[in-house]
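Only one protein chain is missing; all other protein chains are in place.
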Amino acid sequence: MSSDRLVSRKNRQADTVVKVGPAAFGGGNFSVVAGPCAVENRDELIQLALQLKASGVQMLRGGVFKPRTSPYSFQGLGREGLQFLAEARAAARLPVVTEVLDVRDLDLVLQYADMIQIGSRNMQNFGLLREVGRVKHPVLLKRGLSATIEEWLLAAEYILAEGNHQVVLCERGIRTFETATRNTLDISAIPLVKQLSHLPVMADPSHATGRRDLVVPVARAAVLAGADGLLLEVHPAPERALSDGAQSLQPQQLASFMNGLPYLLQAREKCQAAI
Amino acid sequence: MSSDRLVSRKNRQADTVVKVGPAAFGGGNFSVVAGPCAVENRDELIQLALQLKASGVQMLRGGVFKPRTSPYSFQGLGREGLQFLAEARAAARLPVVTEVLDVRDLDLVLQYADMIQIGSRNMQNFGLLREVGRVKHPVLLKRGLSATIEEWLLAAEYILAEGNHQVVLCERGIRTFETATRNTLDISAIPLVKQLSHLPVMADPSHATGRRDLVVPVARAAVLAGADGLLLEVHPAPERALSDGAQSLQPQQLASFMNGLPYLLQAREKCQAAI
Amino acid sequence: MSSDRLVSRKNRQADTVVKVGPAAFGGGNFSVVAGPCAVENRDELIQLALQLKASGVQMLRGGVFKPRTSPYSFQGLGREGLQFLAEARAAARLPVVTEVLDVRDLDLVLQYADMIQIGSRNMQNFGLLREVGRVKHPVLLKRGLSATIEEWLLAAEYILAEGNHQVVLCERGIRTFETATRNTLDISAIPLVKQLSHLPVMADPSHATGRRDLVVPVARAAVLAGADGLLLEVHPAPERALSDGAQSLQPQQLASFMNGLPYLLQAREKCQAAI
Partner (left out) sequence: MSSDRLVSRKNRQADTVVKVGPAAFGGGNFSVVAGPCAVENRDELIQLALQLKASGVQMLRGGVFKPRTSPYSFQGLGREGLQFLAEARAAARLPVVTEVLDVRDLDLVLQYADMIQIGSRNMQNFGLLREVGRVKHPVLLKRGLSATIEEWLLAAEYILAEGNHQVVLCERGIRTFETATRNTLDISAIPLVKQLSHLPVMADPSHATGRRDLVVPVARAAVLAGADGLLLEVHPAPERALSDGAQSLQPQQLASFMNGLPYLLQAREKCQAAI
């Protein structure tokens, strides 16, 4: 990573800290973002947001514009989903992150969301990157499913180059030959990106593994690898989720994970202090 | 994984525990195996073994038959290297694991080693798998660099089918499109293999990352993902190692890692207990 | 491929034929599309277009909106480039295809181009797919660099589902572990897609190989695999091209290739007739 790039650690030594209400990423701050893959239902979303808040989660996620492989799959609730997110945010006092797929939806989403997500498929949608580079909202930039680390950081550079330095990177698994999992979480990308860049890095073990039974161990691993946060899919009834049910935790599983999280963060600190 | 396979968790619910002197893997046991990629020098090896022992390492590794991409690279010391390993074992009271490449070397290696390593390139060398299936020594079976989990478990099945059930699996990174690291450690393979099989699973962050500066965070991640052990390359002077210097830790780095290890294992236990 | 999909061969047995002026793809028609990666210069473009026409090329390609990994690389001439393309089209009487990156540029590009290209990075830019599905222009849809064949056909389905059935698919290499070439042309995708779908399929050996010295043999291979057309990068002076010079043929190389093309097409016919 060339030192004259805005994303480069050589260009800026101190960690960038991205704050979104009570959530903070980088500079020693760690936050969990959780919620359903897709917003489906107002009442369930509000109830789930309250449960997540009670579990210690710092931000709510939920998709309203869904990038679906097939044009015949559920595409998200759109504007109505944004309103449900806003209600859940108010009820649970949690900031909200949601994905924008199309530059033409950006203004609408900015009215509702606290943080804008750029998904894997749009990591090199350069027009969209430039537009989110011109707004004040922080951006969650997922790694493309076959993007190199260099390409990912250069995608972030598009955003920073327009003036928005509030970017959190998110490793969400890369496409490999292995078919036992949906993707392969590139665990070494976490410490490597933190060396190369001052931007915070999260991990998304839900999309990486695609399997509920692997999400928790991989999430724990990501914390110890140095992640600044986690993105976790949670659904009140994964078996009837309209999208990605197989990889969604149940609220109780998320709560158990959150109970163990302080031990992980303490162990990480102690390890770093051990000589 | 079909339930009638010997490696299958359905076939045998309890964890297999593999013990090699003071080292033990599986069933809650965790051990660190460390040492140079290649045995190069008697005195240095002995000194290193003493340092590793003092750091809390449970087993010494060191290659004497090296699988090298080019026929003109250093191929290992062979029989002489085995003698050095035996001396280091005696001096430090550490069991020794070393790789066998060729079935014709197996008898020789069995005289010196406590555990036999089958390397990535030989994961589907079926003649060799069958032969180590017929001996009493425990076997460390590395995943092929582009083997699926199914293929890896079936390679282990070749060993078990011959009667040797003392097999430890080792995830060492798979080949992907990413070139920033040597390979990509498949972190989710660790919990997944532990679900599918009763065999212990280790991780080798040295070969997976190929970079000294990433070995420690990835090693920590592997512990939290549920690994039963770690395989770490350590060299007294990595900059002059005849093989894999770039990924070898210095003894002091290994010692620091070992100091932090109890915190990781405690955190893992506490997380599993948290509800 | 489910038979009720619009792209499916089961849904429509006869080949779709896409015609763009003198160029035609599918149903036994074969055409070559050639030109520079990026439009750089009016006079050179016109001269090149005349050379291509004289060589027997049926369509001119040239990028004016360039998807570049780095925000600091040349991003294309935009509107001015479209005007140059229009002049070259008029001078050489060749239809023109150019890429659209951003839905907001679509109306502009439709005024100048005869065919719209959706590039690899936008294969799952679903908003853009829907918009080109609503226009009358034929669409050249490149495979994403790590898209499965299923995902690629479903991306085409987004276009057809909006009413535009004039889609030509283009295999342009997938991302693999091999670094000797830019990407790996998936040669078997050509006959496989032709089985699964009635849409025409082209190959782009320039992007697939990234090396001028491999373009011609791979182009020949693609013809014999059953491709309905080729997309070839040609630059009058590749060594000073602003983008992708290493993979651009010189006009004379393209002319030699075109001289051999009839032999390839005849051999293909004779092989299919041989019993």
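The letters A, B and C name the chains in turn, as written, and every chain counts its residues from 1.
Everything that follows uses one rule, which is that contacts are C-beta pairs under 8 Å (C-beta built on N, C-alpha and C of every residue); 3 or more make two chains touch, one makes a residue touch a chain.
A quick note: this is a predicted structure, and the numbers were derived from the prediction, not measured.
The hidden chain makes contact, of the residues B:Leu101, B:Ile116, B:Ile149 or B:Val201, with B:Leu101. When you scan B:Asp107, B:Glu151 or B:Glu269 for touch with the missing chain, the hit is B:Glu151. Touching the chain that is not shown, out of C:Gly27, C:Gly226 or C:Gly245: C:Gly226 (per the contact rule at the top).
Seen from chain B, the chain kept out of the figure touches residues 67-72, 101-104, 121-122, 124-127, 145-146, 150-151, 154, 157-158, 161, 175. Touch with the hidden chain on the side of chain C covers residues 146, 148-150, 174, 176-181, 184-192, 195, 205, 208-209, 211, 213-214, 217-218, 220-226, 256-257, 259-260, 263-264, 266-268, 270-272, 274-275.
Considering the complete assembly, chain A touches the hidden chain via residues 146, 175-177, 179.
Keep in mind that, in the parts below, only the chains that are shown with their structure count from here on.
Chain B has its Cα centroid 34 Å from the Cα centroid of chain A. Mean C-alpha positions place chain B and chain C at a centre distance of 48 Å. In chain A, the positions touching at least two other chains are 146, 150.
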